[in-house]
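Read through the structure below, which is laid out as structure tokens, and then see the notes.
All protein chains but one are shown at their positions in the complex.
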Amino acid sequence: MFYHDNELQYEVEVEEPDPYYAKMLQEGIGGIEGEMRVALQYMFQAFGTPKSKAKYRDLLMETAMEEFGHVEMYATAITKNLQGAPQSIIDEIAHDSPLISMMMEGGQPRQALSAGLHGLATDANGVPFNGNYIIASGNLAADMYANIAAEATGRQLACRLYEITDDEGMKDMLSYLIARDTMHQNQWHAVLEDLGETMPVPASFPEEKENQEFNYQFMSTFREEREDPGERWTQGTSIDGKGEFSYGFQPGGGTGIVEEAAAEMYNEASSQGGDKSIDDESVDES
Amino acid sequence: MFYHDNELQYEVEVEEPDPYYAKMLQEGIGGIEGEMRVALQYMFQAFGTPKSKAKYRDLLMETAMEEFGHVEMYATAITKNLQGAPQSIIDEIAHDSPLISMMMEGGQPRQALSAGLHGLATDANGVPFNGNYIIASGNLAADMYANIAAEATGRQLACRLYEITDDEGMKDMLSYLIARDTMHQNQWHAVLEDLGETMPVPASFPEEKENQEFNYQFMSTFREEREDPGERWTQGTSIDGKGEFSYGFQPGGGTGIVEEAAAEMYNEASSQGGDKSIDDESVDES
Amino acid sequence: MFYHDNELQYEVEVEEPDPYYAKMLQEGIGGIEGEMRVALQYMFQAFGTPKSKAKYRDLLMETAMEEFGHVEMYATAITKNLQGAPQSIIDEIAHDSPLISMMMEGGQPRQALSAGLHGLATDANGVPFNGNYIIASGNLAADMYANIAAEATGRQLACRLYEITDDEGMKDMLSYLIARDTMHQNQWHAVLEDLGETMPVPASFPEEKENQEFNYQFMSTFREEREDPGERWTQGTSIDGKGEFSYGFQPGGGTGIVEEAAAEMYNEASSQGGDKSIDDESVDES
Amino acid sequence: MFYHDNELQYEVEVEEPDPYYAKMLQEGIGGIEGEMRVALQYMFQAFGTPKSKAKYRDLLMETAMEEFGHVEMYATAITKNLQGAPQSIIDEIAHDSPLISMMMEGGQPRQALSAGLHGLATDANGVPFNGNYIIASGNLAADMYANIAAEATGRQLACRLYEITDDEGMKDMLSYLIARDTMHQNQWHAVLEDLGETMPVPASFPEEKENQEFNYQFMSTFREEREDPGERWTQGTSIDGKGEFSYGFQPGGGTGIVEEAAAEMYNEASSQGGDKSIDDESVDES
Amino acid sequence: MFYHDNELQYEVEVEEPDPYYAKMLQEGIGGIEGEMRVALQYMFQAFGTPKSKAKYRDLLMETAMEEFGHVEMYATAITKNLQGAPQSIIDEIAHDSPLISMMMEGGQPRQALSAGLHGLATDANGVPFNGNYIIASGNLAADMYANIAAEATGRQLACRLYEITDDEGMKDMLSYLIARDTMHQNQWHAVLEDLGETMPVPASFPEEKENQEFNYQFMSTFREEREDPGERWTQGTSIDGKGEFSYGFQPGGGTGIVEEAAAEMYNEASSQGGDKSIDDESVDES
Partner (left out) sequence: MFYHDNELQYEVEVEEPDPYYAKMLQEGIGGIEGEMRVALQYMFQAFGTPKSKAKYRDLLMETAMEEFGHVEMYATAITKNLQGAPQSIIDEIAHDSPLISMMMEGGQPRQALSAGLHGLATDANGVPFNGNYIIASGNLAADMYANIAAEATGRQLACRLYEITDDEGMKDMLSYLIARDTMHQNQWHAVLEDLGETMPVPASFPEEKENQEFNYQFMSTFREEREDPGERWTQGTSIDGKGEFSYGFQPGGGTGIVEEAAAEMYNEASSQGGDKSIDDESVDES
């Protein structure tokens, strides 16, 4: 179960409120690279981690809580960018106020209209958070790669946000969040190391059941067949150490042209029946 | 630009049509772990890969084409599970047909109602494919982790589909798709190796700009502070080799309690103003 | 502005309640082929039809109202399939009731859990209605084709629903709805005839501004270049009467390989810079 | 910031695992009436509650944490319904297992395929949680009504889930959750009482600025004008005590027929221009 | 069934067209606080209201029609803000026109690109209307609270829109809409009064079946246990008059750590099995 206190995890100061920046910060809350995603992703992964892996369950839930703290930080940053000005300035905000003009011209409209100048559970484009962003596959190795990817794109986002502001308060907050993403990338890699041999994911599927002809072959789809370029992924030992990379082409295997559906589906396009339109040549499969 | 021919990439046979299985196969088309996601993800990543990295652009686009071939295979498999029966059986399908009963009781309704017994661009729950599933960050290393995660959950899905059918045709198709996911996990890892030092992603953000106090510390959020458990992610050299893991707690940093918004937002809840409800004690921050 | 009375537009009777069928009927409410879509589509099209085309505005709004009456009919049909039984039977519905078992095993869960055995604004897969299904382009000809397509798929849906039930009440209701879709397909075609020359849509774009080399050429994308198959769309006068169909191939036009983005985006994947990975051969194209 | 421990908030036992029930329980997690919605709604409301209302901020955040505990309980209940069987039974689950058959015929496919027999961030129909479900308007009174509505539909959901199971463990868990919804309905009403005069929401909009002719009139839209039915909402003092209910009809106010858009929009449907289609009579606005 | 005429419900005039304001007005159409939501919500609630409550069914459907009239008003307002200018000005709109510049820089792109300078079924962020916004629970009391919440946030939205414009036409329209929201808040409260004792919703669930220990206790989740603050929601008679508020803490109830799923799910992360990673201490449930 869950608890809170009233402090922020790390200080959030804004020197110069900027409603355009408030819009960009939304990506840090409700974007697919954002903090709601990782907070809920780690929480759902923890829900599904069984007794025999309890130490990983702890790790996931600990970090889920940390990430909710980042949601809180981003939300605070948004509010402060929208309305952090001292009361004297707020009093000035009336008709034709610069704040409202900025909101109308380039802000995120619903930060004002739906939230009274606060953050929302949306991304920077204004699109709501989607529960299907959450990957919790039941397999720790698959989940760790999903987590590394989430932290990599999350750190990328934070770096970009860092770059497009000159506000020292925001830069300090982002410097902290970037550091935490560094740690989280490292900690999910550490879990992979700790789990031992995980490749290919899932590692428990019996190798003999997969098609042994095509599991280490690079498959070129270039229109004109080209020569093996001799890259790391076409020659040499595979990364999982279980095969040899090779170079080849799509094998091809019969036609994808299907039979007709039951007449009850009324798929027949014409009242004259379908017979006249058969084109025998085009059926044969190259 | 793009081309096609009329063969399938690999054979798709169904011995015993099964409309319930047709529903499950949808996850392979429109699910977040499915083939539309990787096909489009690799295509958008290729669109964003610049000249200096042209060999990776090639690799991405080659594999995008292969994945569209998998979409075609899954779509064919769905049709064959819904209607692959020989004409003699189709002729029998009339009122009270077992096919229609199965569709109504446990099939995916829109496979019949919207597609005339064919596959759709949805997942197994019936939810449509969502363009935000596509990760194409502009940074190859971040994208590679997203790709490894997509292939890991995609292979997990294929293994689960393999396990819940007894149809030899379907098992053969999945054995091929599982093999390809093995290759793709390996090839994206090979790109990471080829790129050289990529951690933490993005690797080009200057390390001195991130907060050096918190970038290798595991942050426990357990309600009662606990001792360092001495795990791989709390002690020893970090996985990126650039720091030492340590164990600590959320630093805390001031309150998240915000100022009031401009009066124009009509955030005031009561006609008597907000003054009476100030609770000074609860404002002070722990 | 809008009015209603308490009668249904046409009778809705259910002889034998069937919760599975109640699920299928949802497609008629909230599906992309459903009645909410056309009701709202015609309403938004009417909102955008200017004074000079007022008679079409009338027509659109008249039919919008009719379609809301169909939403009401489908909603009534769903309720009657879920709970139309006489009170004596309802009294029996207690634990282990067949109704609740059917709802749990193959019904649409939210019809019970969220709506207390009534219809919802979702499709048969359970996916909510989406405002982007509504096409109201501002151009009457484009809108008429969208309307014909909506009525064609809507009639297809109604025919499929007709086929999968044996309930005479439901068949009677659907026989009426199918008839109305016949009328609506005809009436939107009549508007096209009335508008005069509309092809290609939009007809007002100056023909000389479009690329005259490619506007009547069928463009084959088959991997191996094939001969002109001599079909209606490769030879002869075009349907709009303004050109001659021909047969050709994708022209090709330079590379899609892009320049690098600004360094501030942190797209650089590796800390060693991107130089080593340039693959000159793969850059030069065409 | 946020903390957790490893206990559940309240016991979750399942006597007889039931995959159909596991599907229904999803509504308690990701449905619009579910626990993710209230947990995040109260959290975002707290983020937006200013210093002068800090005691309400505390209340909101306290209850947000409690609701995350309910998410955890529902997630545990789903897992136990999908796989809570003792190891001896799990060992038996192989091909043709009843569990997998039930999942395929009437379960939620992605609980197996995407989550390895665990809960997801979706509702019972399988639709992902949507960030726009979260209402945090910036106005406490508006938010309290949204919260009461969420707890009312949430308690309704829990009562329905209680009714459709015979499992004593599930009934005990739901008995607790129903009790908590009772409390939460009461506590949000208590806030409204504590805030003082809040009607109409927002109470701070100057009454003289709203149209005084229509703010207490019931507006009948019945096709044939009917007599005042003499109901509580057509006669007597209004509930906010500020007006007298009356009975009337839509006032009407000019036409909604619009002007034509700029020619650059290419809204012109026909190449012959729009002049011929003007229907003067239909323009005049009754 | 449904009818219309060609008049607006109330006049809609725009003195000074403003494409930025047209974007903001979208929230009034397709936002979760908007008019499509209440129009459809009241309609679906009416669909589900049974014979014994027919007077409420009437009330709901009457107001549904009124709300569609508001959709029409907002749509008209959007068109007039985008293109309401007299023909002389429209003629000027050509390349480099200020209108098109404004649309591109801060307008809602799809108002131009998809609708030819008209309104859409989206909110102000551009996100399409979602059928799951519609609450029609089957229980009138739950629905009334949902309606009050919708009208409270809807009136909040209208007040904010009122505040951010100086256009007298728009202010007059909004003054009318704000008045109607006042009435609607009152009328839904009047229904609650008329229904009699409704708390807690649903009122018909037998009180003895809910957990009596926790149904009137405020549950603090603050990390450090704090004293009862003596607020309205921690002491005194509950608002429903059926209990006494008290103050307490989360009871706690066993672990949420689950068993392992069937091996067929391939949840095993490593090829070496899971045994080595058991951490016995972290399993015990405090």
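Note that the chains are named A, B, C, D and E in the order they appear, and that numbering of residues resets to 1 at the start of each chain.
One rule holds for everything that comes next: contacts are C-beta pairs under 8 Å (C-beta built on N, C-alpha and C of every residue); 3 or more make two chains touch, one makes a residue touch a chain.
Just so it is clear, the structure is predicted and the values come from calculations on it, not from any experiment.
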Given that one chain is not shown, which residue among E:48, E:69, E:169 or E:256 touches it? E:48
Out of B:79, B:108 or B:267, which is the one that touches the chain we can't see? B:79
Looking at D:171, D:209, D:223 or D:242, which makes contact with the chain not pictured? D:223
Positions on subunit C contacted by the hidden chain, ascending: 3, 5-12, 32-33, 55, 58-59, 61-63, 65-66, 69, 72-73, 75-76, 79-80, 82-84, 87, 90, 93-94, 97, 99-100, 112, 116-118, 127, 130, 132-133, 135, 137-139, 141-142, 145-146, 148-149, 151-153, 155-156, 159, 162, 175-176, 178-183, 185-187, 189-191, 193-194, 199-202, 205, 209-223, 229, 231-233, 238-240, 243, 245, 250-267, 282, 285-286
Which parts of subunit B face the unshown chain closely enough to count as touching? 1-9, 30, 36, 40, 43-44, 47-48, 58, 61-62, 64-66, 68-69, 71-72, 75-76, 79, 114-122, 128-134, 136-139
Per the touch rule stated above, subunit E touches the missing chain via residues 1-5, 47-58, 95-96, 100, 103-106, 108-110, 112-114, 116, 122, 125-128, 137-142, 144, 194-198, 201-205
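As a working rule, only the chains that are shown with their structure count from here on.
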State the smallest step count from subunit B to subunit D, taking one step as a move to a touching chain. 1
If subunit A and subunit E share one sequence, what is the angle of the rotation that overlays their CA atoms, in steps of 5 degrees? 120
Can you spot which of B-E, B-C or A-D is a repeat of the B-D interface, where more than half the contact pairs line up? B-C
Counting only Cα atoms for the centres, state how far subunit D is from subunit E in Å. 8
Specify, in ascending order, the residues of subunit C that touch 2 or more different other chains. 1-5, 47-48, 58, 105-106, 114, 116, 122, 125-128, 137-139, 156, 160, 163-164, 223-224, 265-266, 279, 282
